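For this view, one protein chain was removed and the others were kept in their places.
Entry: chain A
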Amino acid sequence: MKQGILSDILDYSNRANPYPLYAELRKTPVFHDGDGPYVISTYHHIQSLLHDPRLSSEARNLAAGAGDPLAGAEDEGASALPPSFLKLDPPEHDRLRRMTNRPFGPPDSPHRVDDMRGFLHTTVTGLIDNLGDPERIDLVDQFAYPFPVTMICRLLGVPREDEARFHVWADTLAASLDPDPGADPKEREKTTHDARMELGMYLAGLIEERRKNPGEDMLSQLAVGHGQDETMSTMELLSTAALLLIAGHETTVNLITNGMLTLLRNPDVLRQLRETPALAVPLVEELLRFEPPVQLLPQRTPLADIEVGGVTIPKGSSMWLILASGNRDPDRFENPDRFDPYRKDIQHLGLGSGIHSCFGAPLARLEAQLALTELTRRLENPRLVEDPPPYRQNAVLRGPRHLRITCDGVRPS
């Protein structure tokens, strides 16, 4: 095994195409170098670890000094909020996730996501209408970035007039996940900290208001509770709202952008999607396999010494589960490096698996399906201006920083 492969993965120069590195990594399915993390790169190992009750997502179970070059990269602790359910184990995880799900999905709210379809469509239409000069479009800044935040605002019930402020906070927090080597780290830290505080204060006020005057939105329903179980405390509710915002933002941006990039690299598929919009459903699944917005999960640690593929991973070790590598594992997927939306067998790891599998999955899917269908339908003869596009720094939430395209025109809606 080549030394330093983990630093190669983190190295920005490999951001556009990390897949050959993953292929290299899979030769050692459980990779461990010095005091670095245990890195798992094959599909079946990842899949079974995500269902393994000996694995914890709680930071407090990490042994002191468990080496992880990613540690602290997404430090939400500084805000003094309690950890969100993403970083909790059962039973706390289950309790919070269950309560959060009540106003969101079946069985209590089977229509929430589907009812957003009309609003999603209007939003996408508006964003495309306003793309401006068809020869100079940046799909990241002009389309993919604003879209998910608008959706989360709607879901949470952030009033229209506050949305602009919300977008600023969301973008600042997303940027904080993406260290910019040029910038002054102190300065950045302060901006991030301020954004987090302001967002927290804002949400706290909104929650207070919704407790008194509940509406149909998720925040209201979470604030008043459902009678059964306990109701969330204000602090828990704040953590949860922030989680929904952060978990559903950059990820969705990347999915849409990776999607357009992949379609523009595969013009046949682009044409097929234009002709058959229903193709969007399997196409988004294949995208989640082929270019997953969350490349790896750096947040797991074993509660006991566990054996994986003949290697003992000691209790408290830091682990990386490389979802994007499992998704390209030839032992699981035929022709894994081929983008094929007609693939029959598509149990990808793009949305995770097991108890922490993506909570927002139905919304994420719908957003991406709609965005890609409409972009494909309305952009006339779209082409990439540069390939590969410039990527963001972040190796975990990987995606283009800009996706500049040019086209002959924008069809009316």
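Here is the rule we use: a contact is a pair of C-beta atoms (placed from the backbone, for glycine too) under 8 Å apart; a residue touches a chain by one contact, two chains touch by 3 or more; residues count from 1.
Please note the rule applied: contacts and distances are computed from a predicted model.
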{"item": "Undisplayed chain, where the name is taken from the UniProt record, one of \"Glycolate oxidase subunit GlcE\", \"FAD-dependent oxidoreductase\", \"Carnitine transport ATP-binding protein OpuCA\" or \"Choline dehydrogenase-like flavoprotein\"", "value": "\"FAD-dependent oxidoreductase\""}
{"item": "Option touching the unshown chain, where A:Gly4, A:Pro90 or A:Pro314 are the choices", "value": "A:Pro90"}
{"item": "Candidate in contact with the missing chain, chosen from A:Asp52, A:Asp108, A:Glu163 or A:Glu209", "value": "A:Asp52"}
{"item": "Selected from A:Leu25, A:Val140 or A:Ile306 as touching the chain missing from the view", "value": "A:Ile306"}
{"item": "Residue numbers in chain A that touch the chain omitted from display", "value": "48, 51-56, 89-91, 94, 303-304, 306, 354-355"}
